[in-house]
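Take a look at the structure below.
Of the protein chains in this complex, one is absent; all others appear in place.
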Amino acid sequence: MGKILVKNKEMVVPGEVIVEGMDYLPAGNVFRENDKIIAETIGLVNVDNRLVKLIPLTGFYKAKKNDVVIGQVRNITFSGWLMDIGCSDLATLNLRDASSDFIDKKADLTKIYNFNDTVIAKITNVTKTGYIDLTMRGPGLTKLRGGRLIKVAASKVPRIIGKQGSMIHIIKEKTNCKVIVGQNGFVWIQSEDPVNEKKAIDTIRLIEKESTTEGLTEKVEGLLK
Amino acid sequence: MSYTKRKDGRKFDEMRKIKAEVGVIKNANGSAKFQIGDTIAIAAVYGPRNLYPKFLQNPEEGKLRCNYNMLSFSVDERIRPGPSRRSKEIGLVTERALSPTVNLKEFPNAVVDVFVEIIQADAGTRCAGICAAAMALADAGIPMKDLVSAVSVGKVGDKLVVDLDKSEEDYEEGATDMPVAILPRSDEISLLQLDGEMEAKEIIKALEMAKKACLELNKIKKEAIRKKYKGEGK
Partner (left out) sequence: MDNINKEYLMQILNKKIRTDGRKFEDYRDIEIETDISKNAEGSAKVRIGETEVIVGVKLEVGTPYPDNPDEGTIIVGAEFLQMANPEFESGPPSVQSVELSRVVDRGIRESKAIDFKKLCIEEGKKVWLVLIDIYAINDDGNMQDAASLAALAALSNTKMPKYDKETEKVDYKERKGKLPLSKMPIECSLAKIGEHILVDPGLDEERLLDAKLTVASIGNKIHAMQKAGVGTLKVEEVETMLKLAIEKNKKALEKINKK
């Protein structure tokens, strides 16, 4: 039988030993060294049966197939666009995946998506060398007009969305804003009134800062009264 | 003459007062400030991000790149701004001190940039920089197998000491400075330099003193990290 050295929900830093024993398996943000499983990032311990993982508290985004992300056009090539989705490499959107609408071969690509345009796209493939493929063919995948883009830690996205979208729903309703959260931590906000936009942004930043605090939902509702 | 008393009354194996803070440069992906005695270092991390020029990219894994710089007014005699041979060397050994711990296999072709700036210097600046950098890397979410700690040990006069200040480094009757960086869990050494005159057995003894100091440093760094993230969890 192994030994659990850190209780669930306690914070650990890189290099800290979480459990000892070969029965346990590393399951996320941890690694095995001999018979020990050790933290690789700052996070909260989560031991479920034999699986040991960390709920990361820091976090840049790691591209995953099928994630719906928000991106910005950084470059246009002969065959498509290169998008910033918060990864170290730009992601690729090919002409043939660019839209459910028909695109003429001789089309001016800047007329479809121009530099710095913001779009919602889906990741179709991630190779070992970090090459990321996107598509914008599909429901809900479209160019976003106007609005602002803020970046939050990708690890906080689930909290910002909430259980079955409950948290994001409160924000949208109470601030009267359109809010779309990409899995990559890019969040798009748009409203008629810039004051509302700021309210939504402040709320999202609060959730990002206190994501695992108990009673966060009540706190958010209080802020948005 | 024997070296009997340290200027600030410390014991020979005692470090100066330490203050550590995580998250001090808002634009950076991760950052930290580390102060030991009167030496203050700030480290900021950007990355993983695209690495230019392309020929420097490594398709197997990401690259760690460290930059060390002292602000012109951080010392008594003003330093002309800009890179110097010394700062380039310290950047390199800082990188060597940190790279055994970072795991950049998941970021091929990318770079993680670490910038260390010394705001105020009273000896031990490269070690302070490494401590700040380790916290900054953790703050940026870079996967690491341990948090490196660094301290300078050495000999002042006839005594082995931990954490030399400037007056000790400049001690008239001779002093030796030995910066060391240690991975606390495994006691592996990732930075080792020596500047002066010491015998082998003294060096080994000093290394043991460094190990103890690094364990303490690790606790302080962990506390600083906790403080920033304490809004989370319990």
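By letter and in written order, the chains are A and B; residue numbering begins at 1 in each of them.
Note that in this section contacts are C-beta pairs under 8 Å (C-beta built on N, C-alpha and C of every residue); 3 or more make two chains touch, one makes a residue touch a chain.
Keep in mind the model is a prediction, meaning the values are calculated, not measured.
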- Among listed residues A:109, A:149 or A:170, the absent chain is touched only by A:149
- Which listed residue (B:121, B:137 or B:220) would be found touching the missing chain in the intact complex? B:121
- Message: Take the complete complex as the reference. Which residues in subunit B touch the chain that isn't displayed?
- Response: 25-28, 31, 38, 40, 42, 44, 46, 49, 67, 69, 71-78, 81-82, 113, 115, 117, 119-121
- Note on the structure: Residues on subunit A facing the left-out chain by the touch rule are 72, 116, 118, 146-151, 193-195, 197-198, 201
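By our rule, only the chains that are shown with their structure count from here on.
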- When centres are defined as mean Cα positions, the distance from subunit A to subunit B in whole Å is 32
- subunit B contacts subunit A in the complex at 29-30, 47-50, 59, 62, 101, 103, 106-111, 138-147, 183-185, 218, 221-222, 225-226, 229, 231-234
- Task: Enumerate the contact residues on subunit A facing subunit B in the complex.
- Result: 9-11, 13-17, 29, 31, 33, 38, 40-42, 44, 56-60, 62, 88-90, 128-130, 153, 155, 209-213
